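As you look at this complex, bear in mind that one protein chain is not there, while each of the others sits in place.
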Amino acid sequence: MTNQRVGIKWTALGSLLLVLVLLLAGCGGTQGDGDTAASANGKIRVVATIFPPYDFTREIAGDEIALTMLLKPGSESHSYEPTPQDIITIQNADVFIYVGGESDVWVDEILDSMDTEQMEIISLMDVVELYIEETVEGMDVGHEDEEEAEYDEHVWTSPQNARVIVQAISEVLCRADPEHAAAFQENTDAYIEALVQLDEAFRDVAANGVRTELIFADRYPFRYFSEEYGLTYYAAFPGCSTETEASAATVAFLIDKVREDNIPVVFYIEFSNEKMADTICESTGAEKLLLHSCHNVTKDDFEAGATYLSLMTQNIENLREALG
Amino acid sequence: MALITCKDGAFAYEGQTVIENLNFEVNSGDCLVILGENGSGKSTLVKGMLRLKTPSHGTITLGDGLRPKQIGYLPQQTPAQRDFPASVREVVLSGRLNARGLHPFYTAADKKEAAENMERLGIMGLSKKSYRDLSGGQQQRVLLARAMCAASTLLLLDEPAAGLDPVVTAELYDIIRKFNREMGLTIIMVSHDLHGALAGSTHVLHLDKTQLFFGKTAGYLASPVGKRFTGDDAND
Partner (left out) sequence: MISLFSEMFSYVFIQRAVIVGLLVALCASLLGVSLVLKRYSMIGDGLSHVGFGALAVSTAMGTAPLAVSIPVVVVAAFLLLRISESSKIKGDAAIAIISTGSLAVGVIVISMTSGMNTDVCNFLFGSILAMSKGDVYLSVAVSIVVIILFVFFYHRIFAVTFDENFAKATGTRAGLYNMLIALLTALTIVLGMRLCGALLISGLIIFPSLSAMRISGNFKGVIIISAIISLVCFFAGVVFSYAYITPAGASAPTGASVVAVNIIVFLLLSIAGRLKGVFSK
């Protein structure tokens, strides 16, 4: 009897220890760029929720501001929950940039409870034209809330929209930090040039392609992109779906589509486990390629200095292969 | 030579001695009744005799060619068993398991032996019925048949009448005594049911954390312990 009692004690202690160790290891500090205590330097504090606005702001303002991104590199954007730290960061911000869709409902609640007199706030979805999320044939809809139509949040995927957004952010920054307005303006102009070139490159690929159909073995965050360039698509799940289990019927449908329309490339998005892409490619001989929606980047990519431009440029090549 | 000899035996759990001063022997043809209240150490001794527990002191030796495989055992039923989906035949046959070594299937000889034992216990007609559909008394007979299949030399019965009504109990004891007298089967029966168990027994071993008495039944009834125990019981 003693042996078993001791055995249970050790198992319980061992498990407890393991849990504690993991908790401590995970608390290795918050990721993200920027000095939250930078007021001493006189830099304004800008907080962006996700990668695209963070990157745009970085391009416009560079080192003149203290910039923070709330979503940690490497995390899944759709399961983001603001921590108490994050809320304090927002509270101390001079400029706050968020997206504004279904995932950002928490933002309104927080801003309501704060004194935002001194804060410049901008929501990406306020500055561009929006599309309502749609489902196309073959999609696994899962448990979508069918009463309320939701707007598709991935507004930045179209370089045209990116232009508008960059302009809007620039104006807000200039208002918040008039001292550096001139520098901001210069950077903005240069960046918009780059975005225009990006836009032309995509337009070119789309126009000269053999086909205009995209197949996604994942959810589909590129609505604004495909609308801009006249492309059609089939995907496993709609834009902000949190579905993870692919239904057999959906996979079968996509396999059939690829075969029917002779599609050479099946796309997956960032942070995907690529299982569905593998399955479809195995059954059809297609190649799987990444189309990065820039929603968030991996830790490695972040540290290597990935930007919206660099990621989208890679997308150009993959798109070219897909469209022929 | 005695089938089972116990010299100065004692058993302990976690360092605490549960029963000690055991000195007795069981010879071929005996019908030994082990008496004692709950907690007196009876089950521990049974485990010891079955080699499921080693004595903390002294020895228990098997003699006269007796091997563990030759001991038939009727354990106390667990609640889970009463509800078990198994046919009577399956249960009885399972007693033959260790007689055959590594052979995976039962032979014709096994099946014959099982049938004979079922006959002896009058349950041949129940052969295909499900164990869980039987009455308590019938279930005990099935388990007894199984015990007989496991051994033809020595039967060890642990509270065989537990939970059975008086008529069924009496029938069961009759069968057991018949096996002892007519077949020469050595019986060791653990009980705290005085009257039924004692009749027909040849020896008594009375335990209460230590050995209070060992000897022939007549001697027991005449002894102070025996008188006290049977006397007390009659007064209840």
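Each chain gets a letter, A and B, in the order it is written, and its residues are counted from 1.
Here is the rule we go by: contacts are C-beta pairs under 8 Å (C-beta built on N, C-alpha and C of every residue); 3 or more make two chains touch, one makes a residue touch a chain.
In this text, all values refer to a predicted model and were calculated from it rather than measured experimentally.
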item: Sole residue of B:Ala2, B:Ala86 or B:Val225 that reaches the chain not shown, by the stated touch rule; value: B:Ala86
item: Selected from B:Gly29, B:Pro75 or B:Gly163 as touching the chain missing from the view; value: B:Pro75
item: Missing-chain contacts mapped onto chain A; value: 1, 4-5, 7-8, 11-12, 15, 18-19, 22-23, 25-26, 74-76, 79-80, 135, 139-144, 146, 244-252, 255, 271-273, 275-276, 278-279, 282-283
item: For chain B, the residues touching the chain missing from this view; value: 50, 52, 68-69, 71-73, 75, 78, 80-81, 84-87, 90-91, 93-95, 97-98, 104-106, 128-133, 146-147, 150-151, 156
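Note that in this section only the chains that are shown with their structure count from here on.
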item: Computed distance of Cα centres, chain B from chain A, in Å; value: 75
